[in-house]
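Input: a single structure, listed below in structure tokens.
The complex appears here without one of its protein chains, the remainder shown in place.
In order of appearance the chains are A and B, and numbering begins at 1 in each one.
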Amino acid sequence: MAAIDYDLELRRAGAHATGGWRRVLFLAQRHVLGAAGLIIMTVFVFTAIFADFIARYDPLTIDSARALARPSWAHWMGTDSFGRDVFSRIIHGARISLAVGIGSTALGGTIGVIVGLTSGYLSGWVDLVFQRVSDVLQALPLLVLALIMTAALGPSLPNVIIAIAIPLIPTVSRVIRANTLALRELPFVEAAKSIGMSEVRIALRHVLPNTLAPLIVLATAQLGSTILTEASLSFLGLGIPEPYPSWGRMLSESAAEYVRTAPWLVIFPGIAISLAVFGANLFGDALRDILDPRQRG
Amino acid sequence: MADKSDLVLDVRNLQTVFFTNSGLFRAVDDVSFTVKRGETLAIVGESGCGKSVTALSLMRLVPDPPGRIVGGSISLEGTDLLALDEAEMRAVRGNRISMIFQEPMTSLNPVMRIGDQIVEAVRLHRKLSSKEAGDVAVEMLRLVRIPEPARRAREYPHQLSGGMRQRAMIAMALACRPALLIADEPTTALDVTIQAQILALILDLQKELGTGLVLITHDLGVVAQTAQRVIVMYAGRKVEEASVEALFAAPKHPYTRGLMASIPVVPTPGIAAPARLNEIPGTVPSLVRLPRGCAFAPRCKLAIKRCEAEYPPLADWGGGHLAACWRAEEVAEVA
């Protein structure tokens, strides 16, 4: 039998990764793509927070003298038809994307948790009603539903967040409901009942904390698609109104007219959207593998 | 010792480890044993003692990663299984050596008819037409005493009761007339009246077919009623081996003795039940941080300085009764 390098094998299994940082480093090595996603997301968040310091020009200042300038040292990503610096607009656009992404995920997640928990815990007709409404909502694609919502509510940042959050509710509530149904049968919940605990307290103290891991996984996975939906809404003219820089609208404004003459107007926002969505998805996948291996596949 | 040709299985110094993120897990550490034709060897121990990993090692089914067989030899009818490549091993598995598991529901494919599953197993190893293999399947179901075998062969696993499913598993495992059958807690999931039926069936078939049987269990009652020889495992090591009569008459290892005194017994007329069960204090040690000396020393009433410093060798205390304990001679008197 060949000699076995025990130390190498153990290192591969992660036996040396004890303590906080070593563990993170080990997981990063194991999930290289996830780590890449995390880096992209960190850069993205950092950019959004410090946009004012990173951007080299005001993203809203119009200067027709410099309209449609090619990428150069002065304007790394060129300028658009109004002479606004594309790099600065993309940096500030990150803020919009992040606000919409986190805002709608948090809103949709919270309502989804409440609905899922009530539905799973009470069952009966409450459950039936919630589930059928979810069916209807889920029958429509996320984008179509968001489109209808913004068309009804009118374009503004809060409305876009609401419009994107609503289609998330059934997805989240389904996961939470399934988890609640499983948890409800567990002996520790029965034990809580047998000491005379109220149903609401059981739901909040024993059921909810145990659904958090799948919830975090789900939320990260949804972050990418909310960013994409926002971009799509803005592209269709129903997103964040002028003059705020939104990646989706930057694309739509330039796509038809300038794709041949000033391709940088299309390329850079496109890359920004893809990168953000890609990063969120990679990170979400890795997080799912680490936190909730059963959902893999 | 019996004739060498009588040996079905000869395991020497088997070592199986797991590389885990909490360290090296010595699941099976230097374990040797033999099984003769028609003999039943019971491997008994508590969870984490390495008995199930031993079974998986014999089948070469230890999941890699994280596990690996890192030493020793497993010789089945003279062939060293550890020297075979995966294709050769597949030809042996289910053919010369088979295994039945604890949970008959998850070990059967839920969307395949019982008969078809046996046919598939048979045709993997024997060149038979599907008609012939079908006949073998029905014959096997009859052998395991399933009523109306021809009709049952056309049913799906969920249509059978737990006991019937375990019978079907046994039929499948024995379909190719293996030299060795490994049964890993075959009756633990079953009710006691069904357990008695299944154990009686396994023993009858074994006698009829001359199969060697390795029975893995935690239940000393099952051991006493089925085995000829017994191995007691603790923390990955074989701590005692003896004929079943010798083991139950006078266990030489304090762990075995403690285990026997800790099980409650059904009151039988004439035998006084103990007022209080014997407790083995503490818990089974983690396989990652095993003490340098005897792994049982921290829980042992007889432990002396030497036990903590040096691992006791397996010594023969007469008539092939092996025990790894520095104070084996005193066990009967003191404990």
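Quick note on the criterion: a contact is a pair of C-beta atoms (placed from the backbone, for glycine too) under 8 Å apart; a residue touches a chain by one contact, two chains touch by 3 or more.
In the analysis below, contacts and distances are computed from a predicted model.
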Looking only at "Phenylacetate-CoA oxygenase subunit PaaJ", "Acetolactate synthase", "Ferredoxin" or "Peptide ABC transporter substrate-binding protein", the name UniProt gives the absent chain is "Peptide ABC transporter substrate-binding protein"
Quick one: jot down which shown chains the absent chain touches. A, B
Of B:Ser32, B:Ser107 or B:Gln225, the one touching the omitted chain in the full complex: B:Gln225
Check the options B:Leu24, B:Met112, B:Leu203 or B:Ala250 and report the residue that touches the missing chain. B:Leu203
For the full complex, which residue in B:Asp64, B:Glu88 or B:Glu245 touches the chain that was left out? B:Glu245
Where chain B meets the chain that is not shown, the residues are 46-47, 161-164, 191-197, 199-200, 203, 218-226, 244-245, 248, 258-260, 262-269, 273, 276-281, 283-284
Residues from chain A at the interface with the omitted partner, ascending: 186-188, 190-197, 201, 205-206, 209-210
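As a convention for this text, only the chains that are shown with their structure count from here on.
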For chain B, which residues count as touching chain A in their complex? 19-24, 65-66, 68, 70-71, 82
With touch defined as at the start, can you tell me which chain A residues reach chain B in the complex? 1, 4, 6, 9-10, 12-15, 17, 26
